[in-house]
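Yeah, one chain of the complex is gone here, protein chain that is, but the others are all in their spots.
Let's turn to chain A:
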Amino acid sequence: MENNMNCGCVQNALTGPAAMQLAQAGFVISDLILYLDTHPTDQNALSYFAAKKSQYEQAKAAYVQQIGPVRISDVDPADGWTWGETPWPWEV
């Protein structure tokens, strides 16, 4: 693992603006799905889920475009195997 990566690169990938938008959008969904598991007929929650899902997809698309893949299915083979090239989430 390259510990001597440009520090700005690791920080931007893990805590920069695109990363934070993705983390926030993703977390709202993680929390909301638990609520929906025990309140599956709550219409307000279902509409909120629809809105947040689309927000998450946008945040993820922006992250993938600016930084790199979030899921392995985001890897575009035309760019090479980028999966292992971008910082891992536990790096500093």
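One rule holds for everything that comes next: a residue touches a chain if its C-beta (ideal position, glycine included) is under 8 Å from a C-beta of that chain, and two chains touch if they have at least 3 such contacts; residues count from 1.
Note that contacts and distances are computed from a predicted model.
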Q | Candidate names "Phosphate transport system permease protein", "Manganese catalase family protein", "Ectoine/hydroxyectoine ABC transporter ATP-binding protein EhuA" or "Ion-translocating oxidoreductase complex subunit B"; UniProt protein name, chain not shown | A | "Manganese catalase family protein"
(Q) On chain A, where is the contact patch with the chain that was removed from view? (A) 11, 14-15, 19-20, 22-23, 26-27, 30-31, 33-35, 37-40, 68-72, 83, 86, 88-90, 92
